[in-house]
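Excluded from the complex is one protein chain; the other protein chains are retained at their positions.
Going in written order, the chains are labelled A, B and C, and every chain counts its residues from 1.
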Amino acid sequence: MSQVFPKSTNAWSKASLITLVFALLALGWLVLTLQRSDFVTSANQFIEQPVQFSHQHHVGGVGIECRYCHTAVEVSPSAGIPPTKTCINCHSQIWNTSPYLEPVRASFRDDTPLNWVRVHDLPDFVYFNHSIHVRKGVGCETCHGRVDRMPLMRQVQSLQMEWCLDCHRDPSRFVRPRDQITTMGYQPALAQAELGPRLVREYGIAGVEELTNCSVCHR
Amino acid sequence: MSLDPTEPNPEQPLDVQKRGTLRLRAGQAIDLQRVREQLQQGGPPLWRSLEEVADTAEFRNYLHREFPANASDWLDPVGRRGFLKLMSASMALAGATACTVQPQELIVPYVRQPENEIPGKPLFFATAMTLGGVATGLLVESHEGRPTKIEGNPDHPASRGATDLFAQGSVLTLYDPDRSKTVLHLGEIRPWSAALAAVRGGLSAQAATRGAGLRLLTETVASPSLAAQIQQLLAQQPNAKWIQWEPVNRDNARAGARTAFGQYLEPHYDLTQADVIVSLDADFLSSEGAHNLHYMRQFASRRRVEDNADNLNRLYVVESNHTVTGGRADNRLALKSSQIEAFARAVAAQSGVAGIIGTAPAGSDAFVDAIAQDLAAHRGRAVVMVGDSQPAAVHLIAHAINAAIGAPVTYLPTPELVPGEQTAALRELVADIRAGQVQMLVILGESNPVFSAPADLQFGKAIQSVSLRVHSGMFFDETAQQCHWHVPAAHYLEAWSDARTIDGTVSIVQPLIQPLYGSKSVHEVMATLSERPERSGYDTVREYWFAWAALNRTTGSTGSTGSTSAPASAAAAEFEQRWRKWLHDGFIAGTAAMPTAAALAPDVATRITAGAAIDGLEVNFRRDPTVYDGRFANNGWLQELPKPMTKLTWDNAALMAPATADANGLHNGDIIAITHDGRTINVPAWVVPGHAKDAITLTVGYGRPLAGDLGSGTGFNTYALRGSSAMFFGGATIVRTGDAYDLVGTQDHWAIEDKNTGIVRAATLEEFKQNPAFVKQMEHLKLDKRISLYADKEYRGQQWGMAIDLNTCTGCTACVIACVAENNIPVVGKAQVKRNREMHWLRIDRYFAGSPDTPDTYVQPMPCQQCENAPCEVVCPVSATVHSAEGLNDMVYNRCVGTRYCSNNCPWKVRRFNFLLYQDWNTPQFKLQRNPDVTVRSRGIMEKCTYCVQRINAARIQAKREDRAIRDGEILTACQAVCPTDAIVFGDINDPNSRVARLKGSPRNYATLEDLNTRPRTTYLAAVKNPNPALPHNPMVGTPHASTDHGAGH
Amino acid sequence: MAHAPETSSALHGVMAEFDSGQALVDAARQTMAQGFTRVEAYSPVPIEELNDIIHKKRTVLPKLVLGGGLTGMATGFVLQYWASVIEYPMNVGGRPQASWTTFIVPSYELTILFSALTAAIGMALLSGLPQPYHPVFNVERFSMASSDKFFLVIESTDPKFDQRAATEFLKGTGAKGVYDVAE
Partner (left out) sequence: MALQETPVILPGHDFETVTETIAEIPLSRRFPLGWIGIILVALAGAGLLQMALGYLVLKGIGLWGNNAPVGWAFDIINFVWWIGIGHAGTLISAILLLFKQQWRMSISRFAEAMTIFAVICAAIFPIFHTGRPWLAAYWLFPYPNTMGLWPQFKSPLIWDVFAVSTYATVSVVFWYVGLIPDFATMRDRAVSRVKAIVFGTLSLGWRGSARHWHRYEVATLILAGLSTPLVLSVHTVVSFDFAVSVIPGWHATIFPPYFVAGAIYSGFAMVLSLAIPVRRFYGMESLITMRHIDNMAKIMLATGLMVGYGYAMEAFFAWYSASPHERFMMWNRMFGPYAWSYWALISINVVMIQLLWFKRVRTNTTLLFVMSLFVNVGMWLERFVIIVTSLNRDFVPSSWGMYYPTRWDFMTFFGTIGLFLTLFLLFLRFVPMISIFEVKTLLPQAKVKAEH
């Protein structure tokens, strides 16, 4: 028989080709979306910690300044996670019998460190330095978000390279005065478009050519 | 097309390592005649190996025939087992890497944060490392309590910031996973208390005889507090004996001084004052040992010709082996070690030393005359130096010459506390043991006498009769195996101690880390022999110095038991202050020894015992340039470090002159049987141009059966040949066995033809004076203006560059190992080095010029040239290597996909590729060592010198935080920091006042391969040599007369 | 059986079979001369004259391909310029960022890629392919159209179409056989 296919095949074949084209486009879109999703970046994910430490309470409620605990932030690449001693400074006086804080007391008693789970985890080939960012007017909030509203610490930014470049290509959009570094919910006194470039000049922030050099972050 | 007929049988994986790589077929000697002819006819002006010059058909055939293969890959059990699993995993990876979520990581903060410790910031602690009875002052970089990198202590009066390659390598030994970890009794794990009890038991058994059966065997002791402990023991056990033993000891120098001056003294030459230096087998320019660091710096200060060309000194070297120092000589004479005495006598006779007569060895008259005249012409500004391997007689003669010519030399007490002649002491110990007088033997330290003692003493066998043998060392080595008890010893970075450096200055050795295992410091082991057996090392050291401080509070020198009237608490507080200062500074100021008024015995000439002449072949024993006496045999960095002159890695060999090899029909890798004093060993031959004829040099320390995973079985045990009567040289005969061995070097892999392209440039002092800009005339494409298709890119602001002075560089290779340590460079192993896959970012290129018998040697450190118009960058498809605004040729490991195109397109071939997973990702100890500021590279990634970009970044961040510019000299690259001669200078080339900019302004400054217009940021300062015009010398390399159109002319 | 005139409403047309290309061309000329407009010829090998005789129109494909090629070239150049000059300018070996000479090759390759894809896909789409079902296949003899027989179809949509007259006319053109083509 010469006629191999039923008449409906014509419609089917054309429909399937159109579907294929759209499916490929959708797949491409999916991949591009997925690679920036929280699933991949680990942003906004609940992370179980040995002690459910609430930044909301300590920062927002009690009003402890960031640098009380993260002491190295102005001098070291690492902001520093406080030693148990820092917790005990207060918690030997208040809530000193709370079962909630037993791991902290146990740590201090037994001289065994607490094992916190890293929330902001950059790849090992990225060399981020807190001290220089803080010195040049990048606020804590810019990268870490409204910590004072986080009952549990979470990552709010993607921490992907394009996100880093966003600021390194034009820091004037993000910098703030040095005395506002630890402010949560900072509002610029002037329009950022005016203040930003001024701070960039004042703080001697390097130009885009330097800031986007590979070896600035990768060594 | 059968490319690989000699491919090894996969059934025999071990053979792969041992097959001949660098040899011709056994039995095909080099045609030396042909070599000479080639050279006379204007053969290659620069050459790297003899085969290259000879250009023999056999050599070429061999090159075609030999196709080594990687047979072990067939047999790797992990590979086979994991094959399917990883296959599927890798396929999954291929699709899924983009979406991989990083594994969860823990943060473990301190419970109580130590003072001064800022997480993420390295700290530097001053300490010192002792080797061979001399300490070097160090600064050790520590990251969160992990020592990671050794630097020299710039404030230390003796070394001024330089370190040698053993100090650089020592940090790896700390983390060596093969270190001994527990107390062992006959191989079984025991608690420390059991060892303590055994020692106490042994000691109390000696009480009756007041220690008559007790012997203590240590390394050369440079620690005052340890010496005090030992003296205390000897006071309590007056019949006990203490023996110090180092296989590469300084007996000859000590004996020479004792005979000449009546006391053990250490001569200190002031090379800054010396216009003429005569080295009689003294290898004082190699980066081995604290003393050399001092001399190298002084020597280099007289090789800089920018301000005053007449500053240039002249170095004569007379030696048997071709050493680093020989390579730097302005005039060099290769002479058998046994003839150097005669040579010295002849010089002495001509220099007016009364009572010494002698005729120069055949053929060296002119050299003797030239030296004698030069010495006479530079009275008061010339020195004669003698190597430790020369017998006491030569030292005596040199003392006499130096006295006669008024050499700038002072005599100081020795750095070791109790100098002596060690071989004799060891011989006496063995005699005592044989006589049954010894019941208890305590062996401390790394000198490993069972392995390293002279073979004729049969030390290992002899001590079997001692009923209690206790050993403490960092490794369960050959000696530990022959002892009842073994106590793991602490590394110097783990324990408190103290030590004297070459001029007597004391450093407190402070630990940077708690002992990784249950190790005990030597002080703690010694304490077990005292009435306070559990005294900590810290207490021992501190108490000793407390007592010393009490004596020296006001007087400043030892002697009076001055009355200490001050209350105890005030004294303690004051001491605490001083102690802190000592620890901070890294040394105790004012402890340097005062020169002794050494009077040369008037009858010195009669005290010289003439050495016996050696007819025929002579065998020399020398310490190894990289594994020292064998104690670093398990140190991968040092094993893989190419030996400065031979460029061999992972092995030692019988070094010999081309003429000797020729006469015996030998070629590189041919195994010869060397017989000396009735003992025979088999060693592969390696031909060294410029080696003395009829002499063979063996380095010791290889062939250890119990060195550890890396070191065991590498090389050949030459201690087995060495006897106590001829510790450094003696007569020998050799026989070719017909077997061959695979010796692997990093440079002479294969070479036939060379070409002169002005990579190395040199001139004599005369030529330099006539034409200071001689380097410019050596460019073979003389373009006045570099033409380019593109507009020149302007580099503004801070621009990094480097200048390397070929006149001060000695080729000691300390920079290579410093680079390895700083930049987490992996060790690849012999099989991979054989495939040209060593990972060193910085290599020291070594070229010979002239005839194979009397070659000139040129060395050239070759890091990344950091070209402005970098050929590597343009060809990278993924921007993994691009230029930074500061002119760095950035290498981004995480972006690299590994096409290797950049390496192909690099004219200097300074890029290194991780062909396999070279980095050890599993051993936890090695993880501790790594520099956290440098990415650890995985396989499939290109890497290269970054000018230590991590240091640049650290300095830049520091400077920006302080709102200032980076100061000149604030950034030292790792190679620059370690360099004993300050030959490497790094800095901002746009700052006209920076050191590097001033050097780049020197007329000697040139860029290699300038005609490619890549504009390297690394440039070189051409060498200026100062040969005696009265002696024949090879034409300088790269000079106009040598740069005739060569290369393609063949 | 196909030539049994099933005079149902669903008739695609009438088909004539010829032995040679020459015969088909001759028949086509006659048919067109007769004033038929909805005609199609089928042959196992390309016969360029048939298109000129029957359809008289050249295809627009070349113009489409030109458009595709220019799009490819622009895509290539703009992508490279944007990526290396605007998005992330880097100093690569001291070369200028907008180094147009080096952009030639990818632009050139994309020109060809886009053109070729336009040509192939355009050809198929203009011809209404894929179209696995077609009434002409209902004629058993038509399976020879891809082997060694030549066919001419006068379609029923032709204003002048009359099944009987068309059949008769085709028989008169020297056809080896004339068949009804069911829809």
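In the analysis below, contacts are C-beta pairs under 8 Å (C-beta built on N, C-alpha and C of every residue); 3 or more make two chains touch, one makes a residue touch a chain.
For clarity, every value in this text was computed on a predicted model and none was experimentally measured.
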For the chain not depicted, the shown chains it touches: A, B, C
Residue among B:F124, B:F546 or B:Y901 that touches the chain left out of view: B:Y901
Candidate in contact with the missing chain, chosen from B:F343, B:F913, B:Y947 or B:Y1020: B:F913
Full-complex contact with the absent chain, from B:H156, B:R846 or B:K960: B:R846
Chain C residues touching the omitted chain (full complex): 20-22, 25, 28-29, 40-51, 53-55, 58-59, 61-62, 65, 76, 79-80, 83-84, 87-88, 90, 92-93, 95, 99, 102-103, 105-106, 108-110, 112-113, 115-117, 119-120, 122-124, 126-127, 129-134, 136-137, 143-148
Contact footprint on chain A, counting only the chain that is left out: 2, 4-5, 10, 13, 32, 35-36, 158, 160-162, 165
Where the unshown chain meets chain B, residue by residue: 1, 3-4, 7, 46, 48, 60, 63-64, 66-70, 73, 79, 82-83, 86-87, 90, 93-94, 97-98, 747, 749-757, 759, 780-781, 832, 835-838, 843, 845-847, 860, 862, 871, 874-879, 882, 895-901, 903-905, 907-917, 939-942, 1008-1009, 1011-1012, 1014, 1045-1048, 1050
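Everything that follows uses one rule, which is that only the chains that are shown with their structure count from here on.
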For chain A paired with chain B, centre-to-centre distance based on mean C-alpha positions, whole Å: 47
Centre-to-centre distance between chain C and chain B (centres being mean Cα positions), rounded to whole Å: 80
Shared-contact residues (touching 2 or more other chains) in chain C: 88, 90
Overlap residues in chain A, where contacts from two or more other chains coincide: none
In the complex with chain B, residue positions of chain C that touch it: 88, 90-96
Residue ranges of chain B touching chain A (in the complex, touch as defined): 98-99, 101-102, 104-113, 118-121, 879, 882, 884-886, 888, 890, 892-895, 933-936, 946, 949-950, 952-953, 957, 960-961, 963
Chain B-touching residues of chain A, taken from the complex the two chains share: 31, 34-35, 39-40, 42, 72, 75-78, 80-85, 107-108, 111-118, 121, 123-125, 127, 129, 131-132, 135-136, 204, 207, 209-210, 213-216, 218-219
